[in-house]
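Let me give you the structure first, and then I'll get to my questions.
Left out: one protein chain. Kept in place: all the others.
Letters A and B mark the chains in the order given here, with residues in each chain numbered from 1 onward.
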Amino acid sequence: MIRRFAVFLLLLALGSIFVNLLMGYVPDSELNLTARYYAEHTAQDIGAANIVTAIVITYRGLDTLGEVTVLFLTATIIGMVLSQGQKHRALQRQLPPSGELLTTGSRLLVPLILLLGAYVFLNGHLTPGGGFQGGAIIASAALLLLLTDPLRRFSHRLISVVESVSGLVFVASGVLGILYAGGFLDSRILSTGTFGALFSAGVIPVIYSFVGLKVGAEFTSMLTNLAETEQS
Amino acid sequence: MVSPIYIIAGGLGAAFLLGLLPAKWRTFAYGITLATLAFMSWVAGSWLYAFAVNGALPVEIFTAGTQPPFAINLRVGLAEAALALLMTLTGLHAALYMKDTLFKQGRQAMAILLIFIMALCGVVFTRDLFNLFVFMELVMISTGGLVLLSSDQRALGAGIKYLIVSQLISMLMLIGIVFAYHATGTLNIDGMAAAHINLFKGGSLAFFLIFMAVVAELKPFPANGWGLDIYESAHPAFSALFSVATGGATLYAVDKLLLIGGAQWLPMASAIGIVTFIAANLFALVQTNDRRLLGYSSVAQIGLIFTVMGQQDILGERYYFIAGGILLAHAVAKAGLFWLSGLVKQRQLTDWAALRSQPLLVFAFVTFIALLVGLPPFPGFYAKWDLAHLLAADGRLWLLGLILFGALLEAAYLFRWFGYIIKREGSEAGLALQPMKVDATLGAVVVAWLLAYLWGQLSGHGNLLHAIPLLFALLFLPLEWLPAKVKNIMAIAGLVGWFYLSYPSYDAFQLIFAAVMLPGGALILLASFQTQQRRVGFYPAAMLMFAGLSMLIVAKGSFDFFAAWETLTVGSYFLILRGKHSEPHALSYLVFSLGGAFLILAGFALAAQGVMDFQIAALAQVAKPFAPWVFALLAIGFMTKTASVGVHIWLPGAHAEAETDVSPMVSGILLKAGLFGLFVLLMTMGKQQLYGVELTHVMLWIGAISALVGNLLAIFQEDAKRLLAYSSVGQMGYALFGLALMNHLGWLMALMFVINHYIYKSMLFLSVGGVAKRTGTREMYRMGGLITLMPLSFIATLIGIIAVSGVPPLSGFGGRWIFYNAIMTADYRLPMVIIFLAGPIAFLYLFRLIHTVFLGQLKDEFRKIKEAPFWIILPQMIFVAALMVFALVPGVALRKVDVYLSQFFAGNGHLNWEGLTISSDFGYWNPVAIMVIIGVIFSTLFAWLLFVNRKAQPVKQFNIVFAAERPFRPETTHYAWNFFAPYRKALGFLTQPLVTRFWEAVTELLHSAAEVLRRIYTGNGQTYAIHLLAFVVVVYLLWMGGSDGI
Partner (left out) sequence: MDWIAMGTGFTLILMGLYGALTNRNILRIIVSFTVADTGVNLVLVAVGYMHGRTAPILDEAVSAAQAVTRIIDPVPQALVLTAIVIGLGVTALMLTYAYKLYEVKGILDISKCKDLKW
């Protein structure tokens, strides 16, 4: 009880910090220096219609590389932790069969979901979306499959190859940026192409595709690993 | 040159590559890991070389081919390259150290390690605020993974606590970042700094949140329970990384943040830092688990560096020298200690006694704790010196005081630990030695000494590792395999040779001290020929002490003086610790001495007022508001060494428990260092008044009381060496009294004491030591009647006693004579009476040495005892001869000094030396005449006694019949036990151990405070998160209060 009260008081104080922030907040009416630069230069410099994507992959590409690494790291840790000490853990109870609806539905939906995912990451530089969103969509297909058949196992080997290759491509394209363009992670090692076209914005679509694959693979790997812990 | 971005790209690429490898290719994966870490270290190292040696300019790395602030940029300069090298090298060693674990866990663990190191480099390099967040998150998540490499199951709990707290940290940071971005329109750190974030509405608050988030990663008190749990339970190699690499990188991140916030945030940094430093050190006092103790120590050290960061406004160009010095010292020491902990099987501090079987590892341990405490010649020492001076120059004395207090706590628990290693039960079975792990640890030792050299070069005070005496002492380390006798010859040759070489450069005053310390030391070392085998550890310690002493007397600048002071303190500590039961006494000696040394440091710093190469002679010019304080600080510091009453409690144990040949060194020689300091102080500063109180007058009283109390305590001792030790307290009281008289004769007498006390105290300690060696006890009532068996020891003791008690004809009397003359010229009646009173008391205890030890009946078990060993007797006989000579012609030494002292007390009260007669205003003293007269009286009396007793019949020892029951405590029936019981009844109230009780109460208070306060670390992860929240809120409220609202 005392704990609850203390927490309440502390959160009240934290809330007052937030209120102060909120009171001090004045929405911008003009874009600030940084945003203005992106608004003005993205189209001609990077050639991506989706400015957020240009920022994510190019201007702040190092963040994104870090972000991809976070997922890789998490998937690796989960793999490392959960693979210990439970090699042959057989399911002990009989699972109730998945419903007809779920089975058939997933058979129908999975290819569509995969397709949508691929679409989202391939067009990340043009429309809302991108590698992370696409990857998450792809992983949702895996989730659906796991829901349908909790005992389904995906190939760890395949997943880790996809993961690693995509990561290496990202790093390698970054390094190519030093050699052939303006610096690490400069997306202009390929031509920026026609503004608005699928094959434009330099290496962004390539990177985002690999990010999509990678994110999809990593989420799948996490899901699979967590699913494999099902034992009771 | 390879661009530093490859440190990041390489680490990341290799981590991804590891994922491609089949799980079975462990060796290959391990090879890649090592090669990548080596590559990263090489890049960092090559840039460090370029910046440090070739003076290259910092490299800016623009990503995305776009200028900042529109794209993320990285910067690598000297500091970044140094940190990157530190982190990658620690990472490389961790990979080597964890080889088994990494092989077991496979490529995944290796990938996590690589990403961890890469992310740390990213934290250091990046100049973008959000990018900093991303790298910090990477560090955090990989920490979550690496914690699990531990074989300790409890690491799981530690990890989840860490994750809970990290969630909170990330949230604060994200909110802060986005509002800071909103306020300034940029995410670039330099851009934000230029935009002056505090001017924006909501800007300071946003910065506050970011700042709190990053500071929370530094594990500030009290929001650090999670960090300690990780330190305790993680794999030691990871704990090393967590302390060294994460700590270093986060500190650098805070440094960058402070650029944004500006100077107004500095006081907050210092406040958080110092509270953490002291609290963590306090808690460590009661810690018994080694890794948790190291955790507390890590937290404390990082708090200290954070404090220093908050002072960067006054540190100026020395900032990186100081902060870097402390950081690197912490890093190397902590890595080394954690690695060492992996070699010890059990987790209690006392289990480290197992290390004792490996002298090399003990040396490694000593190196590491010396690094941490900041002893010369390590970087922390130079950093401490500069920091103290700059703080004192700016009047930030409170902070200086707190830092020194925390450092003293830290020294106390680290050296207590060292005491356990040297003294506790332990066997080789407690060690789990693996070549790779041992190599990593020894590698850290090498780096430590290299850093010591480097910091010496950079310090601008002269490199201590260029000082020949110090090098000579260190030379004994690699020669430890030689037999002790060979090393003894070398040591004696070294002392005498150095004296010979320096002789021309000494003035009369220095000569007196040098003569006592160098040839005097060599003389006592003759007794060391007695020992057999290799005597590992003795010579480096002894020579370190002598190196300090020889550097002390020629020191011109305050830095040299202080460096010498700490050197001799540390050397003598190791020496004292060698005694069989001296563990607690050596520790209390060290704590008092370091406390005194810190006061001296503060005194010099206050006096210098920012002048870095302050000359001792310039103490005379210290101006009014500071002068009395400087005087008081230095005086108390020096009096700690002379064991004046109040700070004397370390002396009896330390001197009595030391080895036979060590006791005379630490008593006869080491105490003179304190007198030397007091001399120098009084010569330069003279009389000072504080709040109208004459400080020399206070010293006079302290001297008088020390003389009285020391002597009183001495008479009630049963242990012969303790008796002599207490007698030293009294003797030093006399010397202090003489000095504080502030007249010519008083000083002359004090100088005479330097020589006299050396001779007779060394002699007595040696002869008592010899007796104790033969009888196997130091309790006097167990001895008796040894006069016929150990005649030479008897003679030495007799002569020594005559000399000490100041009866004619020996030099003690000369001292007394000068002394009484000196008192006559001063007008302090009451302390004078006390001093007079102390004289006869001295006689009471001295008499016991002869009466109880050598006279009376011989005990049965000692009937076949032999004279003390030749090498112990030889120096005693030389001392006897020296005493005779000095008694006959005191002018040999004193005359020059008398002239020398005249410059301080022009034309006032000096002595007249005519032939063999010395005269003062009150009378004259002819040593030869006195000797002749006493000789005649003595021989007459002796002859008469022989005549009277010519018919006496010697009684055999066993012709008395014992009857009745056996007493419960046999010693109570011995006539010599509690010999002065009547006096105890009368004067016992004066010998109440008030001072001892006071210091025990202080220690007890600190320990119980730590015991109670550390209960806040309940072990509940949720509570730790609440601590963090409370920390943020409290700092917020204080900050709001301090800046009257934003």
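Throughout what follows, a residue touches a chain if its C-beta (ideal position, glycine included) is under 8 Å from a C-beta of that chain, and two chains touch if they have at least 3 such contacts.
All figures in this text were calculated on a predicted structure; none of them were measured in a lab.
Per the touch definition above, the residue from B:Ile175, B:Leu708 or B:Ile841 contacting the chain not shown is B:Ile175. One of B:Ser233, B:Gln615, B:Ser793 or B:Thr852 touches the chain omitted from the figure, and that residue is B:Ser233. Within the whole complex, the absent chain has one touching residue among B:Ala64, B:Leu120 or B:Val134, and that is B:Val134.
Counting the whole complex, the residues of chain A in touch with the unshown chain are 3-4, 7-8, 11, 14-15, 18-19, 21-22, 25, 27-29, 31-32, 34-36, 38-40, 42-44, 49-52, 55-56, 60, 63-64, 66-67, 70-71, 73-74, 77-78, 81-82, 85-86, 126-128, 130, 132, 195-196, 215, 222, 225-226, 229.
Within chain B, the residues in touch with the undisplayed chain are 130, 134, 137, 140-141, 144-145, 148, 153-154, 156-161, 163-164, 166-168, 170-171, 174-175, 177-179, 181-182, 187, 225, 228-229, 232-233, 1014-1015, 1017-1022, 1025-1026, 1029.
Simple rule for what comes next: only the chains that are shown with their structure count from here on.
The distance from the centre of chain A to the centre of chain B, each centre being the mean of the chain's C-alpha atoms, comes to 55 Å. Interface residues of chain A, counted against chain B in their complex, comprise 3, 6-7, 10-11, 13-14, 17-18, 20-21, 24-26, 28, 32-35, 37-38, 41, 45, 58-63, 65-67, 69-70, 72-74, 76-77, 79-81, 160-161, 163-165, 167-168, 171-172, 174-175, 177-178, 181-188.
Contact residues of chain B toward chain A in the complex are 3, 5-6, 9, 12-13, 15-20, 61-66, 69-72, 105-106, 108-109, 111-112, 115, 119, 122, 126, 128, 130-131, 134-135, 137-138, 141-142, 144-145, 148, 175, 179, 182, 185-187, 201-202, 205-206, 209, 1026, 1029-1030, 1032-1033, 1036-1037.
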